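One chain of protein is taken out of this complex; the other chains stay put.
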Amino acid sequence: TGRTHSVFAPSPRCNFGPKGTLKKIQNDEELIVIQDPSSQRLHWNAPPSNILIIRKPGLSTLPEFQILVVKLLKRRLNVFVASSDRAQVPFDSDADLKESFERCIPFDQKDDLNKIDLVICLGGDGTLLHASSVFQKNCPPVLSFSMGSLGFLTPFDFQFHDKILDEALSGKVAVLLRTRLKCTIIKGGLNNLSPSDTPDLSSQTSETSTSSDVDDALNLALNEVVIDRGPNPYLSNIDLYINDKFITKVQGDGLIISTPTGSTAYGMAAGASMVHPSVPAMVLCPICPHSLSFRPIVVPAGIDLTVKVAEDARLTAWLSVDGRNRLELLQNDSVKMTTSIHPVPCICRFDQVGDWFQSLADILHWNIRKPQLSFD
Amino acid sequence: TGRTHSVFAPSPRCNFGPKGTLKKIQNDEELIVIQDPSSQRLHWNAPPSNILIIRKPGLSTLPEFQILVVKLLKRRLNVFVASSDRAQVPFDSDADLKESFERCIPFDQKDDLNKIDLVICLGGDGTLLHASSVFQKNCPPVLSFSMGSLGFLTPFDFQFHDKILDEALSGKVAVLLRTRLKCTIIKGGLNNLSPSDTPDLSSQTSETSTSSDVDDALNLALNEVVIDRGPNPYLSNIDLYINDKFITKVQGDGLIISTPTGSTAYGMAAGASMVHPSVPAMVLCPICPHSLSFRPIVVPAGIDLTVKVAEDARLTAWLSVDGRNRLELLQNDSVKMTTSIHPVPCICRFDQVGDWFQSLADILHWNIRKPQLSFD
Amino acid sequence: TGRTHSVFAPSPRCNFGPKGTLKKIQNDEELIVIQDPSSQRLHWNAPPSNILIIRKPGLSTLPEFQILVVKLLKRRLNVFVASSDRAQVPFDSDADLKESFERCIPFDQKDDLNKIDLVICLGGDGTLLHASSVFQKNCPPVLSFSMGSLGFLTPFDFQFHDKILDEALSGKVAVLLRTRLKCTIIKGGLNNLSPSDTPDLSSQTSETSTSSDVDDALNLALNEVVIDRGPNPYLSNIDLYINDKFITKVQGDGLIISTPTGSTAYGMAAGASMVHPSVPAMVLCPICPHSLSFRPIVVPAGIDLTVKVAEDARLTAWLSVDGRNRLELLQNDSVKMTTSIHPVPCICRFDQVGDWFQSLADILHWNIRKPQLSFD
Partner (left out) sequence: TGRTHSVFAPSPRCNFGPKGTLKKIQNDEELIVIQDPSSQRLHWNAPPSNILIIRKPGLSTLPEFQILVVKLLKRRLNVFVASSDRAQVPFDSDADLKESFERCIPFDQKDDLNKIDLVICLGGDGTLLHASSVFQKNCPPVLSFSMGSLGFLTPFDFQFHDKILDEALSGKVAVLLRTRLKCTIIKGGLNNLSPSDTPDLSSQTSETSTSSDVDDALNLALNEVVIDRGPNPYLSNIDLYINDKFITKVQGDGLIISTPTGSTAYGMAAGASMVHPSVPAMVLCPICPHSLSFRPIVVPAGIDLTVKVAEDARLTAWLSVDGRNRLELLQNDSVKMTTSIHPVPCICRFDQVGDWFQSLADILHWNIRKPQLSFD
């Protein structure tokens, strides 16, 4: 059906939530393997009606949250919020506001997952990571407001929310498909490193079909998968396989397998180069490696990575996905990773390329120093 | 026409020399924007007959060079060699060998460029760089023997040359299209950073049509383009533009714009992550930057980069392409770079992915340390 | 008494075990603050008689261990060994060997600590770390055999043990005083960061006099003290003070405070420069810091460092000393570190400077590549 596995990663699914899709490019018959990322624009098959708001907990995002709820209700949209947000919000005896919040629908992570047309994030990069963790398969388009803090994932300023909402709800905005890593844990007895496990190819449902898989809440990483020593003094006998071929032992504190999105997070701290999110790649970055020659490497997004705790390892290792769900890996356990067919479609401010370089300049304090004056 | 400019880089031309092409994949009607690199296999439209041998100068490669010439002549192939190689080779009063060499054709870089079906390199990575510099537009398939030294670009062991020649001449071997950077110098008066200069899109010939271009001998880089301070104490007022938008000033010793191939050469020395050659990307790597936050970045292969010496810069800068052709850049001069449509098709030993990781392990001494024995 | 606290670190005590001391330099009246390290040579006040052997557990070091025991007994020395070594060693029905081992004295870490004149290590760098952990105050001279593995701490080849023993037992060999970090934990309520706690100055016994100190087994680090996130996702509110002045928050995976000796161990893996062990310094090296500008720094050995978990930190942190004794640091806990007056005196092969550069070249594979041949 036109979907293939490739060194460039699996061709992503292009329906996002019930109504979102990519704008078809002119040539309708063209069987595109990978559409040029820079031409990707959001298209609504039908007007979006169900909006989920995810906000950073605490008081700091409360004022904007209240404004946003009222504005969306006025647009006759169905507003889903976390039940905790619905209950705990204080209304200062503001009857109208109270009534508004009573019209909000408490989001049920089991039943409402396929109802959401658009997600709006209020807060730092953590809110997008949370959205990603909620939508572990198909993810609706996401609109992210930064609320003051600098981040690579939250391009919009709440100050202009009216105009931004207009544009996002009418579609035609640029969309960046942020790739995610699919991570499958195989407990014990990985007798054969080349099983018929190409789940991304077969069907959407296969992704979580194996009982040995990590549970749904954590098998897609927007930033990175980390295998580290945890509370042990070092990693012992951790082997890295690429396309089922042994590459090297990992000796040190751990190994980060990062998406381009994650390359500006933990990966950057560990010394990886920053990778633009439109590059179809994964970054392998060792944490404090014993060998000076084990430097970060950037590999094609479609490659299959396996990290295995050897049968005779003296110590265990620990896995975490986007910084959550720490899980102990015992001797003989393996983790298989490759790029998922389910990206997170993020609405861009300008376009894919410009947004990222703008964030880079802001966050790294580039251009802060004024050019030196010439001598007179 | 099926050829488009993309964030993933221009779709490469897929005829290599007079007869080499990529093996068509099954679905003939499919208008592929980018074929999956891992399925790229060499196909000969007609049996190859004209072979160019490029060898490392000096005595070290002479024995294998003589063997190869004789073997190729026996296969009734036309053997092109550098005229210096033809003349200077000593034959130790071996009449047969002498006669063989007299049958070799001295390679004329002007007239014979489009006659060569296959290039065979004998020597280190430098021989492939030389081949790339010779074939500045369309480049025939290249078969590289390493002659003992370790390198990322020379996968084959001469010991098995008979079998390797059989396979390469019959086609169906895996081919890695190593991307090159196209580099255009615009002297002075770059009044407008957004001219209608998208030469890769229009036609093949446009690549060198402008008189202001750098001369043919150096405008395609297989490894990297470097803008550095040269003999000056530092860079002064060098501006980096991406897609014609100002990104940052470059302060330090210089800036490397590298292909994935070059990321394991000068780029690695300057601190860049190593990028697999199948990743459609360029690496921007500052040399000794003044700012700790100017770290190497990996950007999509299709982006347009411009480096400009500002009008009021106190010092000039220097350009070099694959370590050659140093050229001074004056105030107001610009260098525009993007991925070329003319890759260098390199015949693989196993496949794209496996070859590279094998080189990585060999060159970086991975796996040299035996796994630690468990305690008894 | 000529001993002062200094930016260069406290003047080390120069009696090592019951009989070892530094050879006095000519000018006897000279009140030397710090003797030039390169002139430091071992001197025995009386012939050494009590030798402790520390070996790497397992079978690999057993043959040399047996040889060494027999040789030392023949020299009429008292040989102390770990009781486990004495009991578990198999003697293959070798009656003489059995009798020899029965003459060995089981080392009692409480009672025999001050009896040992010389320590001999058989094994990798780990054996010297173990020796350092045993002698937490005054440490006798140490002679280290490498047993095949490469290491910075084990300069001698067992093959030449007879000659080496002759020289070491007669004194006059060069000695490198490897500095150690003294590490004091202050649990909770560190009301005042400038208490009158300069324990190194007052007297030798003060080092472990406070009940709140970490127990004797771990308060001197030969390699490094690490404060890290342990199983937490990140460090929260960890403050670094230098000479009781707030310097910066530490954000990332952790902070390594390393001796020069440790700069080629964990510090190197985390990106620190390698520091020659004769440089009176400590290295502060962040582990995966969030900020690109928090780079490793080298500070004078005599500075007082304090790392404090802030009162309002959301998470705890973890401490380890030379990779052992992990200990949780709660809110308000502090760790104070400075250079101890009790170095580990290591017998050199050639001299302080030469030994280290030899190890550097061996371990980092310097000089493996033959110089490139000139063209002919």
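Order of writing sets the chain letters: A, B and C. Residues in each chain are counted from 1.
Note that in this section a residue touches a chain if its C-beta (ideal position, glycine included) is under 8 Å from a C-beta of that chain, and two chains touch if they have at least 3 such contacts.
Quick caveat: nothing in here was measured; it's all calculated off a predicted structure.
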item	value
Candidate in contact with the missing chain, chosen from B:P18, B:P57 or B:G252	B:G252
Absent-chain contact - pick from C:L62, C:I105 or C:V353	C:V353
Sole residue of A:H130, A:H276, A:R295 or A:K308 that reaches the chain not shown, by the stated touch rule	A:R295
Positions on chain B contacted by the hidden chain, ascending	230-231, 233-234, 252-253, 266, 268-271, 287-290, 292, 318, 320, 323-324, 326, 364
Residue ranges of chain A at the interface with the undisplayed chain	57-60, 292-293, 295, 365, 373, 375-376
Chain C, residues in touch with the chain not shown (by the definition above)	4, 6-8, 27, 30-38, 236-237, 242-243, 245, 247-249, 260, 263, 268, 272-276, 278-281, 283, 285, 291, 293-300, 302-303, 312, 314, 352-354, 357, 360-361, 364-367, 369, 371-372, 374-375
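One rule holds for everything that comes next: only the chains that are shown with their structure count from here on.
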item	value
Innermost chain, where centres are averages of C-alpha coordinates	A
Chain A-chain B separation of Cα centroids, rounded to whole Å	34
Distance between the centres, which are taken as Cα means, of chain C and chain B, whole angstrom	50
Chain A and chain C: spacing of chain centres that average the CA atoms, whole Å	45
Touching two or more other chains - residue numbers and ranges from chain B	293, 295, 365, 375
